[in-house]
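What follows is part of the complex, with its chains left where they were.
We call the chains A and B, going by the order they appear; numbering starts again at 1 in every chain.
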């Protein structure tokens, strides 16, 4: 079927490519004319304005917006909606905050325009590997788009089937889910990313302890000098902790055992934050997901003001002078 | 080659079975004569005393001890060592604290007895799937036991190879590693389990937030009623967070969506604790691994004394009366 795509970055562009390769047609628009031309060369129909984009879509239209979450997505959807008609559907496939979906869905519904939110996972691997999609929206609308989702999804592949799922929704095993009403898709994607942060931090801390097992702060007969690349690799095989994230870690460590090309500053996108907010709203303790988020915050600061407050108190009650240089793993006696 | 096995529980028994099935010979001993008889039926040579066990082993002997970590392993190794000769090797394949390995290794070395520590991962799946082994000890001794390790390991299987590992130790891709001197094996296994706790808790918190998204404490248009079994399954396919632990979660949720057969009390073995101790000794922040451990501690208490202290303070400064019944996700205004 036909899909319109606004936003031809890494994700949007590859989604279109995967659709076109598999027999769908696509109309594409991006502020960057070069990006439009690139996709046109790959078989999509380009549009140079939003108006032209809408005009080229068959009714009822289906337009997927794939832009950075926030202001730009908001204004684009507003502009798009003004050009669309009742019965058309706008799909937000970005990393939008689910409460924005709920709000937008209500506003669009008043004008008869459908809204579907799709949490899309796949990153740079999606073009070939397919995209895991978590979808929110009305059933009829989501069903109408099923050919698109079915093509974008990774498919069952050779991943072993989970026993006991024989009579369940077959889309799940293809790698996409209609998770609930508007907002549900991005909510599930949000939790996916929250878990992702936690998993990453768990591995990261484990490797950090292995790395520091050679510190001279330890007694000589309690030190080890581990090969982290080998340890990451061996855990991929027969242990309890294999995962795709471990595969990536093993690859990275094989390539660069000290990872010295990384600055140590770690970005976070909104999902990790919203996951903690959701936990708080529900009164669910979420220590690990929160600690993983805070570790990223901390990574992006030379020092926190909190640390200076600590030092000021220590000077106050004990006359302690803090070191000017980092480290010292040993406690100060 | 020949291996002696002391301790024929689930792990020890299946290790022997996997060896015998693959052409090795085994001498086995357990306090429980029935366990010995069972393994004898599966092709091992039984022994009814420790003395008989040692006598049946060819020199230089190789005896694997597979008992619960702690006192029983300690006394068994002491008794075994008294019966062994210089050049023999004792393998501790249990979940021993690595500092106990270091101590024991030194003591045994004085009598010419070798010691190898093996962190063995595989659980109930190991017989068929193979065991991921993390090994500490002297190189010559570990090399001598290589036929055993090679058979117990899962082998390369169809797990994709990690690029850039072509010139590296080929044992790693078979699923076992000589990680370093005595103690290194259990150290790496300890970290493996520490990470395991963190990964598990990350998934658990994520599913908890999904589960509680239907709580009436939330505004009506911010509630969702998710199918957790389907979400677990879809994440196995094309997302960033597939793992073996997620496979198991998907299976469990497909079988029992509310998991109501579980009490909610969660045990911990020593490795999670020692991991945090190691982090502290090295001055490595390990928030996630620690939070995962503490969540298990908390799960095993009706209430903590800490909570009563909080309530006592609240009554003191605000005259607050705490509820007699659990829950209330909403904050008290």
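In the analysis below, a contact is a pair of C-beta atoms (placed from the backbone, for glycine too) under 8 Å apart; a residue touches a chain by one contact, two chains touch by 3 or more.
As the structure is a computational prediction, the values presented were derived from the model and not from experiment.
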Fill in: Given 2 placed chains, full-complex copy number
4
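We take it that only the chains that are shown with their structure count from here on.
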Response to the item:
Copy-to-copy rotation (chain A on chain B, CA atoms, range 0 to 180, rounded to a multiple of 5 degrees) logged as 180
Discussion item. Touching residues of chain A toward chain B in the complex: what are they?
Written reply: 99, 102, 106, 121-123, 126, 129-132, 134, 153-154, 156-157, 159-160, 162-165, 168-169, 172-177, 179-181, 183-184, 187-188, 191-199, 201-203, 205-206, 208-210, 212-213, 215, 217-218, 221-222, 224-227, 229-231, 233-247, 250-251, 254-255, 275, 278-279, 281-289, 291-292, 294-295, 328-331
